[in-house]
Every structure is written in structure tokens, then in C-alpha cells.
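Quick one: this structure, given as C-alpha cells, is what I'll be asking you about.
For this view, one protein chain was removed and the others were kept in their places.
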Amino acid sequence: MLIKRTQQRSQIASRGSIAAGMSGQTNDLDRRTFLRRSGLAGGALAALGTLPLAGVRKAKAAAAGPLTSGATVRKSICTHCAVGCTVTAEVLNGVWIGQEPSWESPINRGSHCAKGASVRELVHSERRLRYPMKLVGGQWTRVSWDTAINEIGDKLLEIRQKSGPDSVYWLGSAKMTNEGSYLFRKLGAFWGTNNTDHQARICHSTTVTGVANTWGYGAMTNSFNDIRNAKTQIIMGGNPAEAHPVSLQHLLEGKELQKANFVVIDPRLTRTAAHATEYVRMRPGTDIPVLYGMMWHILQNGWEDKEFIKQRVYGFDDLRKEVEKWNPEEVERVSGVPGEQLKRVAKMLATEKPATLIWAMGQTQKTVGTANVRASCIALLLTGNVGAPGTGANIFRGHDNVQGATDVGLDIVTLPFYYGLAEGAWKHWARVWEVDYEFLQSRFDSKQIMETPGIPLTRWFEAVTLPKDQVAQKDNVRAVFVQGHASNSITRIPESLKGLKALELLVIADPHPTTWASLAVEAGRRDGLYILPVSTQFECKGSRVASNRSLQWGEQIVKPVFESKDDLEVTYLMAKKFGFADKMFKNIKVENDLPEAEDILREMNRGSWSTGYCGQSPERLKAHMKNQAKFDFLSMRAPKDDPEVGGDYYGLPWPCWGKPEVRHPGTPLLYNTNLHVMDGGGTFRPRFGLEREEKLPDGTTRKVSLLADGSYSKGSAIQDGYPEFTLASLKKLGWDTDLTAEEMATINRVNPANPDAVSWSLDLSGGIQRVALMHGCVPYGNGKARMNAFGLPDPIPVHREPIYTPRVDLVSKYPTLPDAKQFRMPNIGFSVQKAAVEKGIAKQFPLVLSSGRLVEYEGGGEETRTNPWLAELQQDMFIEINPGDAADRGIKDGGWVWVTGAESNSKARMKALVTERVGKGVAWMPFHFGGWYAGRDLRDNYPKGTDPIVLGESANTITTYGYDPATGMQEPKVTLCQIAAA
Amino acid sequence: MARMKFLCDADRCIECNACVTACKNEHEVPWGINRRRVVTINDGKPGERSVSMACMHCTDAPCAAVCPVNCIYTTADGVVLHSKDLCIGCGYCFYACPFGAPQYPKVGNFGSRGKMDKCTFCAGGPEADGSKEEYEKYGANRLAEGKLPLCAEMCSTKSLLAGDGEIIAQIYKERVMKRGYGSGAWGWKTAYRETIES
Partner (left out) sequence: MASFARFIRLTLGALAFLLVISMAGPCGAQQINPTASSVKEQQLLQEFDRIQGRVSIPDQRSGILIQPAGREWREFRDLTLRWIGGITILGMLAVLIIFYLSRGMVRLESGRSGRTIVRFTSFERFVHWMTATCFIVLAISGLNITFGRPLLLPLIGHEAFSDWSQWAKYAHNFLSFPFTIGVVLIFLMWIAGNIPNKVDVDWIKRGGGLVGHDHPRAYRFNAGQKAIYWIVVIGGGLVAATGYALMFPFYLSGIEGMQLAQIVHSIVAMLFIAAMLAHIYIGTIGMEGAFEAMGSGTVDVNWAREHHALWLEEQNARTSARPQPSASAAE
């Protein structure tokens, strides 16, 4: 039989209208529906995104065919990237029988990519992990959940006893819902460690740090839909056509409608670059020279936005000094990009406005990642391209909830919502959680370690294997509990094998055993390894944050399959085992060990004032999903007169100020002064003091204000810069009388000793925010964005060659930062770079190696490589190599090659893809493969029946040392390798 | 009566393969059978374009003409369908097809080239619309439900258009007019003996 699907579906089908002729039915589709479905919304036939939706709904109802008649339709969010596509599922008798286009979603308008169009398979996959297992003497053995939780818990408590709480590493996931990642972070806090991390560390940690240090919040400023307004789109260090395909709907339509410049700056002629109006090929690792090269032309020609800089930017003169060094000759010498081309692009950015800069991991995954994104922000500030439609730093994030997991603080440097780790932050969360601060402190080894950032996940194995005295905590890491993270997406796999062997306990909670399991067995582990089946996100409900900061509530499509459990339940079971479940779930309803997602979101609402997650109640989010069709496609706003979602922006993009009752509509564009704050307007956030002392050339000093100068959001009662709101400042303005007695009481409770010091972000009543909004002011204040981000390792971005660079001649002029101690660990990048130059590594390994995404797979790739519909499309790991380099080495397209890396005698066997996508001297690998190591197929290491269909060498077997000083980001985007025919 | 056609706007196609997996998902197409595929021309070079291709449901379809057992027919909507009950798996339709659309399970195994399978424009086969038999042999019949092929409905960039030929031609024409470029309605001349003037 060629085709087979569940019996149920066919049965419904047969109940349907068989009478409908094969030919006649299409006439039922009215023209409008038809056009919408054909994706017309670009032409004159239908104005963009403004199709009357009533027509669509009517047509849909009329068209409801036999398949939909019996099935329930449930909506959730695609789990594969952060565009936030709605997935519409048809469910019958608990079985997910079909997917339909989600026409009503203002984000994806029915579309999906290869991954989104095949998510149904993830749930019913026969290769899912079905029950908990443990490795006993090298054999995979089935155990019950109770046994697993008890044994794991006992071991963890034993390690805690012996080595302290910091010896357990809690590795969470960007795939979890907000509620799941928030609970996981809370578990870390109650356990007593800041060693809680997730994928954002290896994708956009540098963005979050760099961008937040520039203007307040580390997130995409605008939205995918808003890119349609841009007259110039510059994509630098991203390949959204493969990594965020549905975003290209907005980018390409925007390009067509605006006749926009579509510039792609990338070492690779990607699928995105194929549609560019201007393609700039650069040497990997030279983002800062290229950006400065553009700024040089901008300053040279006076194209900068002087008014914008004067009103809203700090540190322009410091920038000018650095940019002056980057004349076209030097830029071309370093990056290979000709000056004339850069001048053209610079002119577009500065004069064909609005212009937006789009990036992803091409900029972030470097030792200079933070500086790269800072330089990008600076380019936008210089040209006044922030805070208006069509402008902005449009940072495309990579997992369905990586923005959310970052926001809820599943991170080593902060508690939820960027409160940091200082005493005040802990006290704030103690108040929200209604536990004693002293209790929390007692869970940690010391108050000092409680306020010290944890170890980045990029270096978990070094925390295991380094000498104890080099790891600045009580003891080495002895156990890793990983829930939803791949091991092959972390660089330096040969080194991580040592860590995998040395651990006392490794727990992998995931729908698939992941490469952790196969590599751990390969490393020689025979015991102390548990794998727990956790359900996919389609089997649980909760909110997810798309890249554009919109929150979307996903329904549970089907119940967890096999013996798998919801993330929330696993976290609860661990907390129960550790004995603090009562405290941790004090305000969260738990039924049959499953905490209620809605309650968790409500708790977050009560504590997330700093980031404006306070207005997105579960009720509002659910109303948005129900009323998706009402939101305008371009502005993403619902009509003001709608009873349920009137005036809201889709998904209440954060910050959504005040309590839900305030009905703040969300902020679709950050820092947009053209709108009233209650319509989503905003200003730059003064987060780094109110003024700064600067040294002048003559030795004297002067104080410079960091508040905005003459710029303010529409309708603001204060028509100039202003600091964040506190009770004291309300009093000064005489606005404290607007606070209700109840709000005043809560403020007094927050800080009984000094209520005046209670700020907008600590006030649990929301009163201070409400009053500020009432007067048209932004609660966090109105400051300047920083070109000079004092406090960062390089306050003004400085070009630094990658640790492993082919241009050894440039290392002396542009060396990496000196060795230092960061995140409890030594960062010896400088020594490694120096040694590489001295040993002549670049001669032995002359090719630059970069890595990136394929459209068919995601992340470590286990779940997507298990999906036959996707796996069939990419069956072999490969490396892209330029025809010239291939010819030099006798390598043929499709032939097997050995790739060798610059460290640990690493080697990997894969196929060659000979293509001009990469320039001469550059090679590129996809990073989703795993299950092979150094030429060996590890299929037998997986528990039987759980091995993905497609296995292959991991790119990170070859990648090397290199960590961003500000975030611990790894450097998989630029290293060195050699390739030889196998 | 509508005349159903496919049109892939290569200036929008990004080879995301959503059309491919949507097809697999909707019809549970097994491994090795590719009713739809995306081909990239001039890969890695400036001017690179990707085109999603499946059965184009040709006017005067060559597959139907050469079929020794006459099992391929055109519906009133202009959709080219076939009967797996009648097909003998000879491979002739594959020789005649300009688009490489016909697929055979276990191609290459001696003597067992199975029944031909191809894109049905989500219109099933000769069995009763929406019947179990139809589903098992040909997949879902969306057309009978008033829906269009899922590949086009789910296309990430609205590059792949499916529907009444006149309407999609008009959409494409307007797109080209608006943006000022277009690499052509790929396959139209061969399949329908017409082009879209732009």
C-alpha cells in the first residue's frame, strides 16, 4: 500500500460529502478566499493585509469539508524557530490527524517552512523515547518514573551534600514554554545555584548583552511584519531564508512593495543572498571592520542623522575616533570588501530610510559577538534608524521560546526578567514567591556565590575537568541535569567527551535521547546516565515568545504520548523529591503532580515589572489566539472597538505595562517616540546612571547627562529626558496623589524602611507604572542610547581577529582580549591565539570554517533528523567547499572527505558539496548532525529504536576554543580546518 | 469551470521545502516518493533561483497520451489524475513527462516498478471523493472540500501559487509589474503552451 494514515481520518473522510463532484466544488471558494490562499496579498487585487476577513471566515465555514467536520481544531505554536508560526491541528480521538494552514495568524498567514509543515510527525514519531531508561553496566535498561526520580534525586542530594549545590548544572531549554523555563529557573534558585542556562547562551547571549547595553532591552526592536515598511533591508550575519523561512514572506514582499534595497552581507552566497539586490562577500570574522567601513563613508559624507544623535545618543565623539581608523583601504585589507561597494551600502543605510539591520548568529557566535552587535546598533543609531516603523535592529532568534526563556531568566547572570543577581533582585523575587529571603540564601553555599553569575553552558565540561582551584566555586561540576538541550550544538566535542566520562551523574530529559546519550556512551560511560521522556511542546500548553516579543498561548494538542511527561511535571517531581515543592509552588495550583500553566504565568505577571510581562494575563493571551483574525497584518493591531482585544497589538509584545486591567496594548516597536506610551510608544531606557563624568583632553572633567535631550514619546507630560520612576520621583512631580490607597499600602510593604526608594520595577502593586502611563511617561524613564557602552570589555567596539584566523599578519594589530577570569572560569583566548600563531596553525589548516543552519533541521537536530519527512531531504552531513579549493585537493562534489580541525587532533568524515556559495579559502558546515564521531557511526549507542533516521558528524567536533568575554559565547562561526579527500 | 494550474514564482522561492513536507504530511507519502521537489538552478552563483516542481497538470498531458493502458485522465478542472487500479507500472509516463513528476515505489528493483504515484493537485483519484479507498491510494482530496493544494497553501513566501490558471496568472503578472522583475512562469510554456507576458 502506497499511502496509509490513521484509520480515523479515513473514516471521517468517508462520512463526508461524496456527492460533491470532483470538478464543481472549487466554485465554492469565493474569489477573496482564493486570492488570500494564493498569497495574493501583494498585488493591486487586494491591498496588503487588509483583506476583509469576514469574507474569509464565511468562505472557510462554507468550505468546511468532510475532514474538518469531525475533528477538533487546536492551535499551538511551531516549535522550530522564533518567527512564531501558528500551527493549526486537527485532532480526533486524541490523535493528531492533520495540519491545516493557519490563515488567521498575523505572523505566518497560513505559511510554514519544511519543519513547520511537518510538525505533526514529531508527536506521533515511533522513534520517540517511550519510557525512562538508565544505563546499567553499559546496557540501556527500562525503569519506572518513580525509580528514576528517586535515584536521580538521591544522587543529586548526595552530590549537594558532598560538593555543594553549584556542583549540579541545570541545563534548561529554549523549547520550554515561558512557564516551563521560568519554573526551571526557579528550581535552580530553590536548589541554590546560578548554574542554570539554556540555548540563548550559544545563540544570542551576545545580542542580549550588547543590545541591552546600548538602549535598554536586548531584543528585536521591531517585528517581522514591520520590516515590510523598510526601504532598505540589510541582512548581515543571518540566513533567514533557511533559518527563518516564513520571515522571508515579510522580507521579500516588503522588498517588492517598497522597491526596497535588499542587501546581504555574508561570507556565503546564501539562499537569502540569492534574492539580494546587493550582495557583499566578506571574510568571516570581520563584521566590525565592515560596519566601521560603512560608518566611515557616512561620516565622511555627513550622512549621519545629526538631530537624532544630539537628542538620543551618548558617546558619538568616542565613536568618531574609532571609525576614523577604518578608511576604505584598511577595511578592504582586513575584510576584503571594496570601498566603493561599502559606500553604496552605507548610502542606502543612511539616506534611503527607513532602513533596518537584520542579524542572527553570523554576528553573535564570535569571541567579538557582543562587540559585533554593538557595532550594528551603533550603525543604526548613527543613521537614526531606531524607534520608527521600518527601522530597527531586527534580531532573528532561533527557537520558539528562546526570547521567552531569556526573559524569564533561565540564565546564569540574572533572575527572571533581567533583575540581575544582586541582593535587591533576590529580595524582589522572594517577595513575589512569598518565601523568606533568608531561606533562599540558605540554599546557596554563600551570599557571595548567590550574587555571582554561574558557569556558561558553553564551558560545562571544563567545569567538570579543570583543576578544582581554577573553578571559582566550592567544587567542580559533578552532575548535569539537561532538559531539552543538544550536546552537539556546543563547540569542542572532543573535549566535552572527557567531561561526559568524568561526570558522576548525567540526566537527559528530552523527547529523544539526543547526542548526549550517544556521545556519553562513546566517551566510555557505563553507569550514572538516565534518560527521561519529556513531551514535545505540542503536548503541553503555555505561552511562548516569538522573536518580535509577542506572547502566544499554545493549546495542548494531544496528551503526552507513551510515558512522557510535561516539563512542568518533571520540575515539580524534582522539587517534591528535594522537599521544597510546598514553598516553590505556594501560589501555583498543582493537580496530579502537574502544575497549572496559567497560575505560573500569573505569578510571572506579578513579578515581571522590569520587562513589562505584567500585562499579559493568560486570559488576554487566550483571547488573542481566539481573535487572531482581527489583527491587522501590517500594524498587528486590533480595531479599538473590539470587546475582547480592542486596540491590542498581537501577542501583547513586551513591554506590556501595568496590570492586565490597565489594558496596555503591548509595544510592537521599541523606543518609538512617535506614539503615546499607551499606544505602544517608548523611549530609550536610562539604565546606566543619569550622568557620566568624562575626561577632557586638557585633563579636566565634565559631566554629561545620559538622559534624552529634547526627545520624548508622544503625549508625555515630561517633555525632555527623565529618570526611572520611583515613589520619590512621583512625589517630586506631585503625581503620588494618583496612587490608590491599596497601591500605596503595597509600596509600603515592599520597602517598609524606605518606601520612597521603591521603583517602577519593584512596586508589586503596579501603581507607579500606572501613574507614569497616565501621564504619558514610560516607567523606566527617557534616556540616551549608548554608542559608548562603558562597563563592557570594549566600550566602543574594537575589531579583534578570531582566535584561529587565517590572517596571522593581522593578529599583532588586532589581537583578542587578554586572558582573564570570567564566569568562575579562566578565559585563555589570548594564549590560545598566540600559540596558534606561533605554531603556524594557519598553514596546516588553511581553510576558514564556518557553520550554520539548514532549513530542514534545527539545533542539534535529533528531533528533526528523526522525522522522515525532513530526514529524507538531507541524508548526509556535508561540508561546502569552493570549486577552486576542491580542485586543489582532488575533491569531487558528493565525494567523501576528512575534515581535520585545529585542536584535539579532531577529525570528521563527511561528504563534500563543491559550490560557489562559499568563496575561496572558506568552508561551511551545517551544525545539525550528530551520531557519528571521528568517522565512527554511533547508532548502536542509542537505546534501541530511538536512533534518529539520519546520523552524521557534528560540526562541533571540529570547532575550537574561543569565548566572548562578556557572555561566554562560543566561536563556531569562524575557526580553521583542513579538508582532504577520503 | 476553473482550469487548475500551478505557478512557482522563482523570485519568491527560497527552497524552504515546506511544499515538499506539507505534501508528505497531507498524503502520508512514503520515503522515496517525491510528489513535489525543489530544484535550485545556478546554485551558489549570482542569479541563483529555486523552483518548486511537481506534476504541472499539463494541457493535453503527454503522460496520458503515452500510457499503454490509458489510465491517466484529465478532470473537468484540468487536473490530471490516474487510476492505480489500471496502472501497470511500465514507466512510459515518466519518459514522456517534461517535469519528472511520475514516481514509482521501489524504482530499480527488477520487474517490480510499482504503481505510478504523482501529485494529484490534492484532488484524489477516480474513487468516490473523500472515501477511504481514495485516501489510501491517492491521499487527501482537498479540492472536493473546497480547499486548494496544501503545498501552495503552506508556501512560506507565497511563491507557489495553485488555483484557477487565469487568476494565478493575473497575480503573477501584477507582482511582476509591481516589482519590475520576474524570471518567468517556470514550466508554463511546456505544460500549458502559454507564457505570462510581463
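As written, the chain order gives the labels A and B, with residue 1 at the start of each chain.
Following the convention adopted for this analysis, a residue touches a chain if its C-beta (ideal position, glycine included) is under 8 Å from a C-beta of that chain, and two chains touch if they have at least 3 such contacts.
Since the structure is predicted, the reported quantities are computational estimates derived from the model, not experimental observations.
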Contact with the hidden chain, among A:Asp763, A:Glu872 or A:Asp947, goes to A:Glu872
Check the options B:Lys5, B:Arg49 or B:Lys118 and report the residue that touches the missing chain.
-> B:Arg49
Absent-chain contact - pick from B:Val29, B:Leu81 or B:Cys97 = B:Cys97
Could you list which residues of chain A touch the chain missing from the display?
-> 262, 269, 273-280, 341, 856, 872-876
Quickly run down the residues of chain B that touch the omitted chain.
-> 10-11, 17, 32, 34, 37-43, 45-51, 53, 62, 65-71, 85-92, 94-100, 107-108, 110-111, 113, 181, 183-187, 189-190, 195
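We adopt the following convention: only the chains that are shown with their structure count from here on.
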Distance between the CA centroids of chain A and chain B (whole Å) is 37
Of chain A, residues touching chain B in the complex | 1-5, 9-11, 13-14, 16-18, 20-29, 31, 34-35, 37-45, 59, 62-68, 98-99, 101, 110-118, 120-121, 241-242, 245-246, 248-249, 252-253, 255-257, 259, 269, 271-272, 274-275, 279, 855-856, 868-870, 872-873, 915-918
Chain A contact footprint on chain B (complex, rising order) = 1-2, 4, 11-12, 14-22, 24-33, 43-50, 75-77, 79, 84, 105, 114-115, 117, 123-124, 128-132, 134-148, 150, 152-159, 161-164, 167-168, 170-171, 174-175, 178-180
